[in-house]
Structure formats: structure tokens, C-alpha cells
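For this view, one protein chain was removed and the others were kept in their places.
Letters A, B and C mark the chains in the order given here, with residues in each chain numbered from 1 onward.
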Amino acid sequence: MEVNEQIAIDHGLKKEEYKKICDLLKRVPNFTELGIFSAMWNEHCSYKSSRLHLKKLPTSGKKVIQGPGENAGVIDIEDGDAIVFKIESHNHPSFIEPYQGAATGVGGIMRDVFTMGARPIANLNSIHFGSSQHKKTKNLLRGVVHGIGGYGNCMGVPTIAGQTSFDNSYNGNILVNAMTLGLVKKNKIFYSKAAGLNKPVIYVGSKTGRDGIHGASMASASFDEKIEEKKPTVQVGDPFTEKLLLEACLELMAGDSIIAIQDMGAAGLTSSSIEMASKGNLGIKLNLNKVPCRESKMTPYEIMLSESQERMLIVLENGKEDIAKKIFDKWDLDFAVIGRTTNSKNIELFYDEKKVASIPINTLVENSPMYDRKWKKTKLPKKNKYKKGNFNNLKIKDVLKKILSNPNIASKEWIWQQYDHTVMGDTIQKPGGDAGVVRVHGTNKAVAASVDSSATYCWAHPITGGKQVVAENWRNLISVGAKPIAITNCLNFGSPENENNMGEFVECVQGIGEACKYLNFPVVSGNVSFYNQTKDIGIKPTPSIGGVGLIKDYKKMITMQLKEINNVVLIIGKTEGHIDQSIFARIILDEKNGPPPEVNLFNEKNNGETILKLIDQDLVKSAHDISLGGMITAISKMCIKGNKGIRLNKSKNLINQVEYFFSEDQGRYLIEINPDNLKKVTKILNDNSVHYEELGIIIENDIIIDEKTKLTIDELKSYNTNWLENYMN
Amino acid sequence: MKVSAIITLKKDVLDPQGKVIHQTLDGMGFKDVNEVRQGKYFEIDVKENDPKKAQKIVEDMCDKLLANLVIENYKIIEIQ
Amino acid sequence: MKVSAIITLKKDVLDPQGKVIHQTLDGMGFKDVNEVRQGKYFEIDVKENDPKKAQKIVEDMCDKLLANLVIENYKIIEIQ
Partner (left out) sequence: MKSAVITFPGSNCDRDMHVALNKFGFKNQMVWHNDNELPKSDLVVLPGGFSYGDYLRCGSMASKSKIMQSVIKFAKSGGLVMGICNGFQILVESGLVPGVLLRNKYLEFICKNVFVKIDNKDNPYFKNLDKEVFEFHIAHNEGNYFCTNDQLKEIEDNNQVAIYYCNDNGKTEEKFNPNGSLKNIAGIFNKKKNVLGMMPHPERMIDKSLSGEDGSLFFKNLINNIK
């Protein structure tokens, strides 16, 4: 087929981009070459709208072994061990085919992790759906959860935590973000940089089919009425083959055969081969007739752009082909030598003995477009003035009931019970806590991980929201007794071509960057997903932050269930009574405006680090951060989990009771202390200038707020635990 | 009436199950197999007594629930 | 030849999938359904060109692997 401007546009390229291609090549590309350009230059692979801004994130630190730029980030957890982790989105496919979309998302992120030599040890997910009233939500939720479980369970990797939210803005565009942690020895990490001339290039895994051709372009196009036409681009996942691929790759990696390895993710063979060559400053030559194909008569274009799952590309040392082949044969996987590294600095493709494409690699990579898109700042909204008198008409009990059974607060047990969270025998904190925790197999160490987002805050004020998500994630790690090390981030936004959406992106990234810098919590990997919108309306800006922390002695891990009668619960951090953008404001007052709670990074850091000191001295019996729903929601969850009640002290705080209970001021935690240690604890808190109050004393069975207001734990449970299950059945 | 429908994966869609079954059959000595594809089969007993209408109902079910037309096709194979 | 087979659960075997689908259909407004039974469908392409022999081969596969005769029945429905 002759290539022309229109065909380029149909491939998602812009006019100017097509012109640039012709200029760079000094000719018109052929059809296969155009396909390669379109895949490499689309938003998903080239980060053309985001690159400029992502550069501002802090990505280095004492514990960072590998920052962004590889298949996943790597951090040091001492004793020669390292954790490899990353988060990735699979939003558009999951909307079209929830089961397969979510499943292949999980498969893709696990491949990113084991490509680096790490055995996956934990999965997490952050999933966002439209309103629970929307007619599509239930099926999408069911399909996504089945898909995540279907893939992760089969792989034998525990899913240890996650996050689920519901909001109108996702009605036509759900979000499915999957995160994986892997464990590797520091001196056995594998990278994607090819090296050496004339080295064999190996294809392993599943056969190539026609599935997912142009999936990466789909991820970069917003949904419109043409959605139906895009349907066949969804891939079907094969977790069984991926499990074999994992074992086979790890077996080969135990030796010294591999120079470079790269999974075939978005844009399949195209991006994997080009990335490996580009990083090694080499050329690459592929004979496409050697690529194992599932379908007969696949064209070079189709072979290069297929997004069939469960495939890897490896550059081997010369002479190691037989050793490698034997391993892949053992695991019943396809194995083929499909090319060589060259010094041409071009990607050269051959098919039926003819050269069917030849493109300078730097043209595809370094010369890829980068845009400084127009963006709009978001002003900090004015605070709402509430008539405190109106609050007096509210019954705390009724409000609490509504909040605990709100879809965004209600227990997600129905979801995580469908995920195998105990396989591998090292899960010491299951989903349902502040962070999931797995032991580092055979050691006394454990790693904690949590994934968080706060789209409402980000929407109200992106810079504050960006900071807040990082801070909340940090708090979740602290709450289980882990020292936060680094994060990965999945930035889900609307169209970058829209000034408002782009502004949200820029400012969220700014907020994330500021918080990460201050908290010494660098970004080591991530993913950007733009065009999450239906027609012209973007989703609320939704950066998901996945954080990882280390617990040196796993026996010191903290959970959130209340432990013992007569222990004292302290509120750490100051309660100012910030109501705007809280769940209380939204669902009780129906107030959608106003600024999100302010994030004071000094307090965040100081409060968090002081709590870690207390935990280290074995002074904390249980802990939970205060987030959505405020303090009373947080204590309710601790009561439910621990099957204990609490008698609340009369607050000395001057603010209104409603503000005291439901405000979402940041930087706060609840911690349970043995009364014998109270002096010691308060001394440490005072010495570190940490603000605290005594919330109350643990008792059996009830939350006693005052003489008139008493709730039993069973009541709380029935509000909180049944909503999702009832909704789904 | 009892309406029978089969639902199959579209031609170019990967059928992981079929693939593994094929390999297993091969290992068991069934050497001369070109391909195995797996699908679903439904037998739906509806109160409707008019065959045309019964077929219509089941097709409607396939469209709305039983098949995902993104990756699957369906066919009514019997009405009794 | 391409041989198509369907495998169904025996009458007295519980079919949880069919039951849940029935309930879901009901919830979606398909009120007039008596029963839903789910089974499997296979399309097996064998090198054999004689229809009788091809059928025999696939029957053998069903006996040995594809069906669990404790709970399932199979039927060859098409040979092409």
C-alpha cells in the first residue's frame, strides 16, 4: 500500500508528525515503516506530552538502584536484596473487555518485573469505576475483578492490597492500574540495553497473532462513537503460558547467557527491538519469517505491530543458543533466533528475503516528538463558610452510617477475597489493612506496599492533590511500621490537548514532585495514561501512587485492629476541622466546591518519622492513618477489625464536634498505646514536637461517643462490610 | 422451547485453552491434529413456544450477556 | 476434517454456572426462562479425511480426555 498523509492520520499521527517522518527519512515511509513510526511516536510509547514535565520528578536517592527508564524501578533493601516494582494502566481495554483487559494488564506488569530478573512476590491494583448507580458499573467491576484474579491467581503471585473507587467521572472510562513487586539479588538484575555486535536476538514465549494490533494507539485515543470499530484490538491473556515464561526466564537468568532482555508489551516486537538496540547504541536486523506466528500469512506490518501477550525478546551471548533453547523446550515455549545486533544503527527488517523496512533508530527514538502543551493553572478555590448551627441538627450516628456504607469507604472484601493473597506463604498483612506486607522469603525482613489516589482532591486543586496522594501513601506505609523507600506512579488524565486536563497533569506532577522531594521518597518508575475521557470530558485527574517500604524485623509489623481493652488511643497530628472536599461535604452537605485539605510536608515527615520511632521501641499496639471520612471513620474501622469498642474522651478541641469527627485534615494517625507506656510515648511525642490528643480508651463492643450516642461494633460492621456484597448480588 | 447456542472465539483471537488441549492430546498420542478450538455451549429452555421468537430471545441473550462480541461470535444451532 | 463436539453435564449433575446465568438473565428482564445449562464446545481439525474415521478419533479424544464421563456426556454434532 502506498503511504500518504491520510493513511498516516488514520494511524493516529498528526500532519506535522508525518511531515517530520518524511523529512527525517528523506523519503516516504512504506506501510510497515509507517506502522512502526505510529507505534513508536504515539503518546503511550513516546511520552510526547508528558516527558518535559516528568523530568522534574525526583528520581534518585541512596536506595535507588534503577530509576525510570527501564522496564521497572529497582530499590535496595539491604543484604544484597533489591525490590523491582512498577505500576501500569490498562484502562481502555478494560472498558471494552473488562475480563481480558484487566487480566492482560496484570500479565503485562508482571512481565515488566520478571524481565529484570526478579520473581514477582506481590501484586496490587488501583481500580476506578463510574457511579455505583450507572448501569455499566456492576458488570465492569465484576469483569475487572475476575480478570485481575484470573491472571494473578494462576501465576501464583499474591495480590496483597489495592484501592477501589467509584465516581461519575469514570462512567465512560474506567481505570485499571496494576502494580507488581519482585524480589531480586542486587548482582543479578537484568537490563534491556543490548551490547556487542552480531549477537543473536531471540524470540521466546507465545506465538504472534493478529491480536491487539494497534493496542498502543488505542490507549492514546479517547473514546468516541467509533468505539465499536476498535473492538478487535483487545488481547486475550494466557496466564498459564506466562507462568511458564516466568519460570523459564528465571531459569535462564540463573546462568550467564543473557546480555539484554525486554518484554514485548505495548507495540510488541517494534518497541522491544528498537529499545534494546537504542539503549546499546546499536543496529538490529530481524528476519520476520523466523518469528513464530499463530496465524498463517501474517504480514511484516502485522508481525511488527502485534500485541500478542506473553512474549520476550532476548539478546544472547554467542554460542548460548542451545542452552537457552533447551530451557524453553522444557517449558514448552516457542524459541527462535530471529535476528542479530548490527553496527548499522538502523532497524532492518527482512521478509521473504527482501528488505521490508530500514529506519535509523535514533530517528524513531531521539527524534520522536516532544510537546510543550498549553496548560492552565488551577486557582486554589475559596473555602466554604458553613453555618455551624446546621451541623447541630445532624445525628452523628446517621452520618457515620451513611459514610461507612458509602461505596468509597465500604469494605472491599468482596473484591480481595477473590484474589489469592496468601500464596507463596509470606503474606503477613492481607488486604484490608493500610498496606499489604510480604516477608522477604527466608529472612526476617518484610516489604510493605500500598497504592493510593485522591481524584477529588486533585480535581479541586491539582498541586495540593498531588502532594496529598504521596503523603497518604507514605502514611499507609508508616502505619504498618515500614520505612517508606520509593514510589511508582500511574498518571491517569484526560486529553493533553485540552488545556485544563493538561494543566491538571502538570500541576499534579508538580505536587507529587514536591512531596517526594521533601519526604525523600523518590519516583523510580511509572506510567502515563492520557485520553481517559469520553468525547470532550476528561476523568477527574487520577494519579495513582504505589509506594514501597521496608520493615527490617517483620515481627515488628503493625496492623490496624485494636488489640486490648484499656489501652489508650492517641490522635497524632492536629485536627483543624477542614471540611471542604471531604466525603462528609460531598455526601452529607452535597457541597462539591472548596479547596482540599492542606498538606504540611514538615508535619507529615515529622509525624511519620516519630511514629516509626515509637514502633521501633515496641510502643505501638495498632495504628491507622486518618484519611477519607475523617477520624471517626478511621476509629470505626479499627474497632471493626479488632472487634473492640472505644469510649471517646470529651474533646478539648475547640472546633465543632462534626468537624472534629469528619474533617479530613492531613498528616494524622490513630495509634494504640498501653497505658503503662503512655508517659514514655507522650515524652517522645513532645520531644519531637508532634501534636497529639487522647482520643479515648478501648472497651468491649461499643463506640461510646457521649451519654446519648452509642454504636455497637455489630452495627458498624453491618454498615461497612455488607454494602459491596449486597450491591454485587 | 429448548434453544442451543454455541459461542466461539473469533478467528484471530488467541484460544489459550485450545492450544494447551492440543498439546496434551499430542502428548497422549493423538498426533494428527491440526488445531483445537474451544467454545461454550448453552442449552436454554425458554417458555416461548414459537421457534422464531424463541430464537430471537436467545440471540438477544447472547448479545447482551452470554457472548462478548468483542472477541466472540455466537450461533444458534438447534431449536427444539 | 473439522469435527465439532459438544460436552454437557449429565442431568443430575449440579450446574452452578448455568444456575447463576439463569439468575442473571432473570435480573436483566428475561423472565421466561425455565432452565439454563452450560456446556463446552470443541472444534477439532484432524488430518484424517474420512468422516467416519475422523469422528472415531474425536470420540476417542472425548473418552480419554475431553469429557469426564462421571459427570459429562458428549455428542459429535458436525463433521466437515
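Throughout what follows, contacts are C-beta pairs under 8 Å (C-beta built on N, C-alpha and C of every residue); 3 or more make two chains touch, one makes a residue touch a chain.
Predicted, not measured: the structure shown is a model, and the values here were computed from it.
> Which of the visible chains would the unseen chain be in contact with across the whole complex?
A, B, C
> From the listed residues A:166, A:331 or A:505, report the one that touches the chain absent from this view.
A:331
> Looking beyond the chains shown, say which of A:493, A:554 or A:584 touches the absent one.
A:554
> Kindly state which of the options C:17, C:55 or C:73 is in contact with the chain not pictured.
Residue touching the absent chain, from the options given: C:17.
> In the complete complex, the non-displayed chain touches which residues of chain C?
For chain C, the residues touching the absent chain are 12-14, 16-17, 20, 65-66, 68, 70-71.
> Would you write out the residues of chain B that touch the absent chain, in ascending order?
16-17, 20-21, 24, 27-28, 38
> Write the list of chain A residues that the hidden chain touches.
Looking at chain A, the ones touching the missing chain are residues 146, 149-150, 153-156, 238-241, 243-244, 330-332, 416-425, 427-428, 430, 439, 554-555, 557.
Here is the rule we use: only the chains that are shown with their structure count from here on.
> Need the CA-centroid distance for the pair chain A / chain B, whole Å please.
36
> Per the centroid of Cα atoms for each chain, what is the distance between chain B and chain C, given in Å?
The mean C-alpha positions of chain B and chain C differ by 9 Å.
> In angstrom, rounded to a whole number, how far apart do the mean CA points of chain A and chain C lie?
41
> List, in ascending order, every residue of chain C touching at least 2 other chains.
none
> Could you tell me which residues belong to chain A and also touch two or more other chains?
Not one residue of chain A touches more than one other chain, so the list is empty.
> Once bound in the complex, which stretches of chain A touch chain B?
The contact residues of chain A facing chain B are 96-97, 99-100, 206, 209-211, 231-232, 234-238, 240-241, 294-295, 308-309, 332.
> Can you name the residues of chain B that touch chain C in the complex?
On the chain B side, the touching residues are 6-8, 21, 24-25, 28, 30, 32-48, 57, 60-61, 64-66, 77.
> Show which residues of chain B lie in contact with chain A when the two form their complex.
Residue positions touching the partner: 9-10, 12-16, 19-20, 23, 68-71.
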